[in-house]
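Before anything else, here's the structure in question.
Not every chain is included here, but those present sit where they belong.
Read from first to last, the chains carry the letters A and B; within each, the first residue is number 1.
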Amino acid sequence: MSGDGNLDLYRDEEAASYTVKLEVFEGPLDLLLHLIRKNEVDIYDIPLSIITREYLDYIKMMKELNLEIAGEFLVMASTLIQIKSKTLLPMPADEESTEEEEEDPRAELVRRLLEYQKYKEASISLAERDMLGRETYARTFLSPELAGMQPEEEPVEVELFELIEAFRKVLDRVSEESFHEVGAESITIAERINEILSLLEGKESLLFDELFPENFNRDFLIATFLAVLELCKLKMVKVVQANRYGSIWIQPAVMEGEDAVADAES
Amino acid sequence: MPNLKSIVESLLFVADAPVTFDRLCTLLEEFDRGEVKEALNALQDEYGREGRGVVLAEVATGFQFRTPAENADYLRRLTKTRPVKFSQSALETLAIIAYRQPVTRAEIEYLRGVDSGGVLKTILEKKLIKILGKKDIPGKPLIYGTTREFLELFSLKDLRSLPTLKEIRDLSETAPYEQQEELPLGQSEGEGDQL
């Protein structure tokens, strides 16, 4: 199944041999808009019996052609049947009609259709623009005039998605066991490690309680504890207590110094 | 005595991406902004004349020399690259992101009515959208926005120059919607780089 609900009939030869021409719809909303337009009915007063029948006919036809049907089409089908059964119910006896009039069961659907229609229009006007590489061309290569020149400063240009894709590629090469899943949690711990280290910067010690601001939540607490544990494991901090019931202090185990930076050059 | 108009023309010509007015002024710091503006205007006049094979376009908040649409067929012979083709789903998703950014995947899928994960990944890979961060709501979903490449691709000066969204009152009357059937939705396979 196409994840986009893009049902392309002519994708393979087998399907192309069918003589029935099935139009391709992006999703249930697209199909509904088509049916509404085709029947020339008012979108604010959709005749559900006609539209639902034609909608289901379309799905049935796809089934008969052995086409995979995106789940969203089926969800919409059941929604339509539901709305239709609501509209078919006889209006309740007017005893309680003084209450606010119930919303038309079709209202939510109409809202979605109008909203979708708006973006579909927008996508059409996007497609009609002069597109680079289709209607208009620019020089995208490095001019020979600049080829020999070495840039002095190099501001970096990179997208977040490229970063995570690079990480994914590394993980794909390394076996699963040697690398536990990286989730949001480890990011938080990494972040807390950095925060603790920057709090410690230039100080001799830090009160353990200082790591917890006034209104921290449970996740924050856990991340902070794990961060301190990780830092202990790395032997980057020492946790000390002056006496049995005294305050707990965190001390940097290694002072960051000029020599550390110098070492990096090697 | 340097000829500022000539210098600006050279700069825009060799640059491999649109150059903003501010960047131009920074590069040409010994000239004042008014002079740079004047040179730019003179160039726009010159390249705006009828029948030019190179035009000075304003895209992605910058200036860039580009070829006019009427010559596209001939240029295709030179580049031999098949024009980029977009699926309707990629276009719909791009439109939603362009108009509603920052926007989450769930919002996109609600508006489109279909799963949009695959198409999001594709346009992320094409750098037409980017991850802006996470939304500060439960679940912290990723939020997406369009990129400079998006503006360049669709020849847009900035996001404000996107056509305003039309509120359609009555479907059966609207002319633009009539064009829907002519969309080459089925005929796209094979030719071009389908997104």
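Throughout what follows, a residue touches a chain if its C-beta (ideal position, glycine included) is under 8 Å from a C-beta of that chain, and two chains touch if they have at least 3 such contacts.
Nothing here was measured: the structure is a model prediction, and the numbers come from that model.
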Task: Number of copies per protein chain type, counted over the whole file - done: A x1, B x2
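Methods note: only the chains that are shown with their structure count from here on.
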Task: Of all residues in chain A, those that touch chain B in their complex - done: 2-6, 8-11, 23-24, 26-30, 33-34, 36-37, 40-43, 70, 72, 76, 112, 114-127, 129-143, 145-146, 159-161, 165, 184
- [ ] Please give the residue numbers of chain B that touch chain A in the complex, ascending.
- [x] 13-14, 16, 57, 64-69, 72, 75, 79, 81, 83-84, 86-89, 91-92, 94-96, 98-99, 110-119, 124-125, 127, 130-131, 140, 147, 152-156, 162-163, 165-168, 170-172, 176-177, 179-180, 183, 185-186, 189
